[in-house]
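Comments concern the structure below.
Missing here is one protein chain; the remaining ones are kept as they sit in the complex.
Let's look at chain A:
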Amino acid sequence: MKRTFLNLKTFAAIIFTAGLMTACSNEDDTVVAPEPDTEEPDAVEDPRWITVAGAKMGEEPGDGNGGTLIYSVTSEDAKNPNVSIEPFENGFIAPSNRTARLQSSEDGNTIFNISYAGDTGGNYTKYTVEGGQTFTPAGTEVSIAPYVGTAPRWIKLFDGDQTGAAVYVNNENEFDENDAYTRTEATIGVVTLDLVNSSIKEFQEHSVALSAEEEAQGYYISRIDMPTLNAAGDKLYIGARLSKVDPATAESDSGFEILGSKTIILDYPSLLNPSVITSTVGHGNTNGYRSINSFEYNGSVYQANQNDPEGSHILKIDADNEYDDTYDFNLDDALGIEGAYILAWRPAANGKAVLAYRHDGSAEGVAGLQGFFALVDLNAKTAVKINDIPYDPDFYLFQYQGFVVEGTEIYLTQGAVGQNGNIYVVETETGAVTKGAELVNVAGSHFIGVF
């Protein structure tokens, strides 16, 4: 009896030991992580870290739900087509149940992450980038979940890596004493996070109304995202998506008329005094998806919109915190296509930007519509498809998150679902495209940008 019992324990012990050994050997490998051959930089300035992010396949190709993996190389290596990067094999898995929403410091030395969904959803963590798979946790743990839930939509503000902002909206239908539908209440919550000291800075909650006419028709703000600071740093712009209920039944409506694009404006840093501005140029949502959707340039904020019946626009909000309806930059017109949809974009300081988009002519790939990159000039309101980057029907940019701007150069990742790709560097002044390091992929997975 005793012997059998011991055997059972021994058996378990063997398995346990085997598990431990596997774990140990992993660590051993870590020490000799294949570090691409790096030359001593000649430049006075240290090269910037370029952190590549990949979204591993969960259960379906391209879903990106199998973990967000990051791996860092120097900008020199990033530009070197002989360097090969394998984040899915050697990367660091960002702690997030679903695809992490990453941000990086302007110098690339810090990665900021807020975990999306799961038990730690809403947890803020920051890491010091040390090259390769080494991301050293810095600062204390703080969570924004109590304010904006466990699946927070957050963005780093452009204030010198000081602040992150996350938003939430809650909707409730309202009825009069005769049980007739009157409007849908939208309560927004906005929280700002001190990225340096890992603490909550401010939180405010507001009821945000649309015009009485819009509300009577059943329109309401159903999702908000992408907080952006104005040039003066005294207002926060928040992108919004409108939905509509059928006032007769209070059930959600579809196929309704799409209103002019809207943005919620709050005082900053107090997060008080909400108001809503409406564009007459663009229609559709301004809440983007996973990458920053609006940027300050030359005193104004330029904002992309999505689901615009005329194709995406880049809209302009001036220093007076109103839409500049004289600025009409339509991507369909600029690119000569139909149904342009801006998936992600990023301007350099010169007003020239790299923009990821799809359109009605995009091929249906393994994980949705094919994406393309274009070089955009905010001043000239022109856009040109970048042809020096190879495109594949499975090249999909819906989940694309990150570009790195270094001077007038913009770094991006290219790679179809399940296929190898490369880092590309676009010189925005000349439009010259440099093919950089190879990105080694695995089945069903894709790259979601550089940070």
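Everything below uses one rule, namely that a residue touches a chain if its C-beta (ideal position, glycine included) is under 8 Å from a C-beta of that chain, and two chains touch if they have at least 3 such contacts; residues count from 1.
By definition in this document, contacts and distances are computed from a predicted model.
Per the UniProt record, the absent chain's protein name among "Transmembrane protein", "Cytochrome oxidase subunit III", "General L-amino acid-binding protein" or "Outer membrane receptor protein involved in Fe transport" is "Outer membrane receptor protein involved in Fe transport".
The chain that is not drawn here is touched, among residues A:105, A:143, A:263 or A:362, by A:143. Although one chain is not drawn, the whole complex shows that of A:187, A:350, A:420 or A:434 it is A:187 that touches it.
Residues 1, 4-5, 8, 11-12, 15-16, 19, 26, 29-30, 33, 56-67, 69, 86, 88-95, 97-98, 117-123, 133, 140-151, 168, 170-173, 175, 179-181, 187-189, 194, 197, 199-201, 203, 205, 246, 248-251, 366-367, 398-399, 418, 442-444 are the ones on chain A that touch the missing chain.
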